[in-house]
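With one protein chain withheld, the remaining protein chains of the complex are depicted in position.
Right after this comes subunit A.
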Amino acid sequence: MSMLRSTLIALAAAAPLLGAPALAQAPAAEAPPAAAPAAEAPPAPAQPQAPAPAQPQTGAQPQAPADAGAAARTTTDPQVRQALPPASQTQQQLPQDDGAGPPQGSSEVQAPVPEVQSAGETGQRQVPNSADPEQPTGTPAAPQPQVAPTPVQPIPAPPPLGNRNLSAEELELQSALTGRRITGIVSIPDDKLAVLVQPEGRDWRAFRNSTMMWIGGVAILGVLAVLALFFLVRGRIRMRHGPSGRTMQRFNFLERSLHWLTASTFIVLALSGLNLVYGRHLLRPVIGPEAFTTVSELGKIAHNFLAFPFTLGVLGLLALWVRDNIPNKLDWVWLKNGGGFIGDAHPQAGRFNGGQKAVFWITVLGGGAVAASGFLLMFPFFVLNIEGQQIGHMLHSVLSMLMIAAMLAHIYIGSLGMEGAFSAMGSGKVDYNWAREHHSMWVDDELKRAHESVRPEPATRPAGAD
């Protein structure tokens, strides 16, 4: 098909030269057979010895001689060049690297219309392009537009080759529908700018401005509503037998430090993150654009820097507590009993109950994923390209929103929601009755260990001491 096209173009380009209105009016279907043989002509055997003077006379002949290529080469001879009339000189200056061997439209050789120009003038153009030494043999040469020596009636030209490609609108529509980018090359040292149109930004925009706000809003406000309702129905969960006055150590200093490191950085990270999502709707109208920018900029810096201590805290907690947080059958029982939140059942639990294990894994897995995606976003184009950054941002924000919602519940039950719970992370000591109630198996373990440590080892007693 491309060959047909190129021959058509060759014909059209040659038509004005030949001054042939008859050709222009000829049915298009007839044109290709006339031109095709020339375009497909096998390479002519080169005969360097061919006499140069014979060359100008070949012009009027419908079939070019086989040694035309050689003839064309000989015209590089300055004498022959000078002998040529000016019209053919201009022909040689057409956009072709070697002015001597123009592979001009071979179709004119076989034009059905008689030549109107003198043989001398057109002689140079009679070289079949397949014999051009510059052209690969066997393939039709790209047609070259020609300058008409005499003005003729203008003929509407078909669009050039370049226009056979999709137009801007078609490409952009295709790109928008398929989500593919339109890319090219740039000569400036920033390859990212080679992307001409990237449609993914549209999806990211919809996500950021709508989906994410809904996910976050529903998750966070939903959890707050559930907690408020729970507080109204159930009230503060008190110790059934009241505080005993005796305490036992639940978390040591290292555990508490890591917990509060993670917790405090999480709160700043969460607030600065939420500010980027909701701040312009909630905070900006209240404090004004300049103050809001100051807050947001500090938030951005804090968000970038506190990511590191947060990650450290999460890794530390993982190392300290993973042993006690392996899910087991007891957690299933705990869950079936509503965790003690619903009804009066009081499920047994070890050091951590099912709910605490859930919080642990949410923190470790969720926090790990959020941290990983955040670090990737912190170094743009280091790993992720623009599409990767968009996806990374979506993951980062959705996971963060869900984590914030989960941590709200954790904060509630660790402070307001349950009597005696906060001191575990405050002073590190909990009331004995609280521990018995919520972590009976852990208390048993601790007591057993304590008894073992104070009871003298039987073997250490000297024999016969009794």
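Just so we're on the same page, a residue touches a chain if its C-beta (ideal position, glycine included) is under 8 Å from a C-beta of that chain, and two chains touch if they have at least 3 such contacts; residues count from 1.
The definition used in the following text is that contacts and distances are computed from a predicted model.
For the omitted chain of this complex, the UniProt record lists the protein as "Formate dehydrogenase", which is one of "Quinol:cytochrome c oxidoreductase membrane protein", "Formate dehydrogenase", "Branched-chain amino acid transport system permease protein" or "Phosphonate ABC transporter ATP-binding protein". From the options A:276, A:372 or A:395, the residue with contact to the chain not on display is A:276.
The chain not shown here touches subunit A at positions 156-157, 159-165, 167-170, 172-173, 176, 182-188, 190, 192-199, 201-202, 204-205, 208-209, 275-277, 279-280, 284, 289-290, 292-293, 296-297, 300, 304-305, 378-382, 386, 389-390, 393.
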